[in-house]
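Worksheet: the structure to be examined is printed underneath.
Of the protein chains in this complex, all but one are displayed in their positions.
Going in written order, the chains are labelled A, B, C, D and E, and every chain counts its residues from 1.
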Amino acid sequence: MTACPECGADVALHDDLEVGEIVDCSTCGTELEVTDVNPPVLERAPELDEDWGE
Amino acid sequence: MTACPECGADVALHDDLEVGEIVDCSTCGTELEVTDVNPPVLERAPELDEDWGE
Amino acid sequence: MATGATPETGAGTADTVSASVVGASGFTGGELLRLLAGHPRFAVAQATSREYANRTVGSVHPNLRHLDVRFVSPDEIEPVDVLFAAMPHGASMERIEEFRDLAGTVVDLSADFRLDDATKYDEWYDGHTAPEHLDDAVYALPERHRDELPGADIVASGGCNATATILGLGPLADADLLDGADVVVDVKVGSSEGGAGGGEAGSHPERSGVVRPYAPTGHRHEAEIEQELGLSVSFTAHAVDMVRGASATAHVFPEDLPTKGDLWTAFRGAYEDEPFVRLVAGGGGVYRYPEPKAVAATNHAEVGFELDERNDRLVVFSAIDNMMKGSAGQAVHAANVALGFEETAGLDFQGLHPVGAP
Amino acid sequence: MATGATPETGAGTADTVSASVVGASGFTGGELLRLLAGHPRFAVAQATSREYANRTVGSVHPNLRHLDVRFVSPDEIEPVDVLFAAMPHGASMERIEEFRDLAGTVVDLSADFRLDDATKYDEWYDGHTAPEHLDDAVYALPERHRDELPGADIVASGGCNATATILGLGPLADADLLDGADVVVDVKVGSSEGGAGGGEAGSHPERSGVVRPYAPTGHRHEAEIEQELGLSVSFTAHAVDMVRGASATAHVFPEDLPTKGDLWTAFRGAYEDEPFVRLVAGGGGVYRYPEPKAVAATNHAEVGFELDERNDRLVVFSAIDNMMKGSAGQAVHAANVALGFEETAGLDFQGLHPVGAP
Amino acid sequence: MATGATPETGAGTADTVSASVVGASGFTGGELLRLLAGHPRFAVAQATSREYANRTVGSVHPNLRHLDVRFVSPDEIEPVDVLFAAMPHGASMERIEEFRDLAGTVVDLSADFRLDDATKYDEWYDGHTAPEHLDDAVYALPERHRDELPGADIVASGGCNATATILGLGPLADADLLDGADVVVDVKVGSSEGGAGGGEAGSHPERSGVVRPYAPTGHRHEAEIEQELGLSVSFTAHAVDMVRGASATAHVFPEDLPTKGDLWTAFRGAYEDEPFVRLVAGGGGVYRYPEPKAVAATNHAEVGFELDERNDRLVVFSAIDNMMKGSAGQAVHAANVALGFEETAGLDFQGLHPVGAP
Partner (left out) sequence: MATGATPETGAGTADTVSASVVGASGFTGGELLRLLAGHPRFAVAQATSREYANRTVGSVHPNLRHLDVRFVSPDEIEPVDVLFAAMPHGASMERIEEFRDLAGTVVDLSADFRLDDATKYDEWYDGHTAPEHLDDAVYALPERHRDELPGADIVASGGCNATATILGLGPLADADLLDGADVVVDVKVGSSEGGAGGGEAGSHPERSGVVRPYAPTGHRHEAEIEQELGLSVSFTAHAVDMVRGASATAHVFPEDLPTKGDLWTAFRGAYEDEPFVRLVAGGGGVYRYPEPKAVAATNHAEVGFELDERNDRLVVFSAIDNMMKGSAGQAVHAANVALGFEETAGLDFQGLHPVGAP
């Protein structure tokens, strides 16, 4: 369990986590990048496509 | 001017035609492949994507 | 007999003829107003509505806000060169005598003068109250009646589903490729076919998103089709979620299956020089066969076909905008021919891309 | 006073209570029938319609063809545990005396019992004919009135646009983040908000494809919102091309702009344990903010927000299905709470993906 | 052979069996997840996606935001009671050996196991790479294969257009009313039939408002239909503007036209006791014949018909939700039968009214 840097909710993480993997927070949906694994550190993933519907 | 193998209409072709180029017949819309250039020969281009909306 | 001016000498300038629209608050009436107002040879004289008399036409048709025309009651209609009638069927036959007195040319968009024989009205409609005028009427579709239109007294604009069907099958009928054929016509149409108003079934919540069989059998347009093609067809119509547009898919089982070459010969022969018919059969890209949105807002019909050798079947597709080629556009096109104007006058809009569900 | 059974002892089995729907041929009435028929604790007793009396409910609501229930006239309504009223506003207040005699609990979907003070009806509606009952009514939204609902005599289900707005702004109001704030609420709604029937403006050709301002100012839901949030908002509603759904975008200019952390604290605190509210704020993929089609056919509300530091603005989005969370679903949810049932009973449908414009 | 648990002993409680979905980020895969998660007898074990591995299923399917399930790579799939495969055709046959080792029951939604003979795959598809498994597969449609499903190793869920057609014509074929008949099937389908993703032709601007012939002839579903009905049909499909839904209109020219009585006997005999088929043929109100929006979001099929004596024709209409009866719903229904569960378990949603274009 690691706190989501966006909304503060706990993010359940699977075991064989790897640096660079993308998960999403199940509370706020933010895409999070795993930047460290032991202990796990999550950061907001860079916005892939800002104007996604434009 | 070369006849369209699908509908028989004349297809206007540009000057620097190359073998393998794709043009479309302006009468029936069929996609035509240039298989020879002197004189120009046109054949139906292979169907790219049969079920295009399925 | 008609007191209206003869063609070419109208209410406008020396070059224009005057035109009035009865039923101008309706859908096809509004479209007629739009086309006539933008037409180089017509000048709009009067537009009738019982419900909206004295209001501007723009109060009903927001695209006509720039026109300085107010509805008048149908009782106030005055002599005019050309009178376009766009009322529900049954209403024109009641007033045809009067209309012919008022105008040299009557263009009627209802079914009232499409069939050439009163007995057909007994069979398909509720009979006819002015059968003596049927002989003076010409079925409008210029692709089939171009030669009879000049000088016609009554121009009877075709039904929209019938128009789509006739344009699709006409060249095959003419080439005798349909002799003895079984023909199914499966049509999909937009909600403007029902005209303005509309009850519960036509309300947005009930009518949105439908594929609704609305005329499973016995559609009256079968009568027109049979008259025009000499061929009886099995017709079924479905309402789909668009406002403008009619699409007809004819499934044909001919006695002998023609070749693709025969078909191209028939269709190119029929339509090569037609200003308002485009052949679309196969090809690449997104738009490979006729579809209504490719002709929306235009007077064009798209016609195409495909051979199904496995089933000895020929499939013919056709698509029109029911407000244009299927009614008001056809009427203006036929009037152009009847009056000796340039055929495409006032009908040059080429359609839109992209376009949603117009 | 009420002759209806007390909660938990109904017409059905020992475990069910009986429920009747007045105005069952309408849109929210039909939705109520669907929800009640699928509910583990309710048994449908009667469904009224003046127009369709004696017909099966399936003749109007095709999704209820399996139900063996026929409409009765509203005059034939009998004692019942819970009476749901789904009539146009003004009609329930006329009959509230009778309804309360018939049933222990009256759940009203109109605006007739939402406001707590008769003077508000004078200001926003055409007055009130039974103001003495206003005190017995609880505004339904369980997210805000869960504690007052058990045992309530009259449950007044909220307006759909008001519900969307209140759910979006409530947590901020409660956290005092809106004190002195200017608030604009710009709403987009589907055509089912207008109810069954509908005139020309609601016909498919006129209503399709619109972005139509239909309540530019002075929308009556402002009254409910102000009552529930203690905050006046500037409200504007637009009709858009969908049947179900209401989407509210609140543009808030607070005296001090909160941080994202403050906002998450407020919203998570308010909704973390709510069964029918989901927070959707940013993230990846196609669905990043609340939108109606993500909650269509469910009793869920989606709520989300974004900070606009450049403009000292906070934008709050909320989306509901007006037929569910915005009316019938909210009513059943509140009835569940009022009667001590499982809160989510009968409301477990989770929605669809993909889905078009439901 | 399969290492998966036998039915009735699953990952969940004693009463549930475990189920995994391969291809769960797709449209039918998402619908399967929704149905399985709400099913009293299934517990979702795993859901695969190559593209979205590690993300929550809610990040792709917004209606599943409440599920605490993350996608795994298809390589990580583990033994399970029932494995649902929802991949493009061709992919399941490649992995069928492995799937059968993993699970006691494989339910496949692609075309890979629908046809009973490898030569049909040569004729209609690109051949078959695991023909030895074809004999172990049962075509899913319970209305026609209820008796063969219990204990089936592979359940091959039918094609959506084929399903609509087979349900419409099956009772007539069984009653020998189609012997020697010419049959045209004209289908209208929504955009979800194309699956998630989709190129330019499937983009909103190009796909909106269409009536687009997309499979004029030679549609692969003809093979399934012929296999199931013993009857060859002439099939044409059109894309129309909805997301969910398939509507089939069969135009039948029988050797001898049956009476209405014969038809009702055939259809009522076939469907009277079927939980998921409703007969809708005529009647009053807005919904008189089958249409997709009346069954949207449900596992129901509507079937109806009309006689066209003038043309010696019989018209049969059928409508389904392609995501439900046409794929995921049919698969779950068949799995219910195969595993001995209540047939309607997990499939009780009754649909919506009003509803737009879902």
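We adopt the following convention: a contact is a pair of C-beta atoms (placed from the backbone, for glycine too) under 8 Å apart; a residue touches a chain by one contact, two chains touch by 3 or more.
In this text, all values refer to a predicted model and were calculated from it rather than measured experimentally.
For the options D:V21, D:V240 or D:A301, the residue in contact with the chain missing from this view is D:V240.
The chain omitted from view is touched by exactly one of E:T105, E:N161, E:S191 or E:S318, namely E:S191. When the full complex is taken into account, the listed residue touching the unshown chain is C:G356, out of C:P74, C:P205 or C:G356. Remark: the residues of chain E touching the chain excluded from display are 27, 191-192, 196-198, 200, 202-205, 207-209, 241, 243, 356-357. Seen from chain D, the chain kept out of the figure touches residues 182, 184, 186, 188, 200-201, 205-206, 208-213, 216-218, 222, 232-234, 236, 238, 240-242, 245, 247, 249, 251, 253, 286, 288-293, 306-308, 310-311, 313, 315, 317, 319, 354-358. Taking the whole complex into account, chain B touches the unshown chain at residues 12, 14, 21-24, 26, 29.
To be clear about the criterion, only the chains that are shown with their structure count from here on.
Of all chains shown, the one whose average CA position lies nearest the global CA mean is E.
Among all pairs of chains, C-E has the largest number of C-beta pairs in contact. Of all the chains, the one whose CA centre sits at the greatest distance from that of chain D is B.
Between chain A and chain D the centroid-to-centroid distance comes to 35 Å (mean Cα coordinates, whole Å). Among the residues of chain D, those touching two or more other chains are numbered 27, 191-192, 196, 243, 280, 283-286, 356-357. Multi-chain contact residues, meaning those touching two or more other chains, occur in chain B at positions 52.
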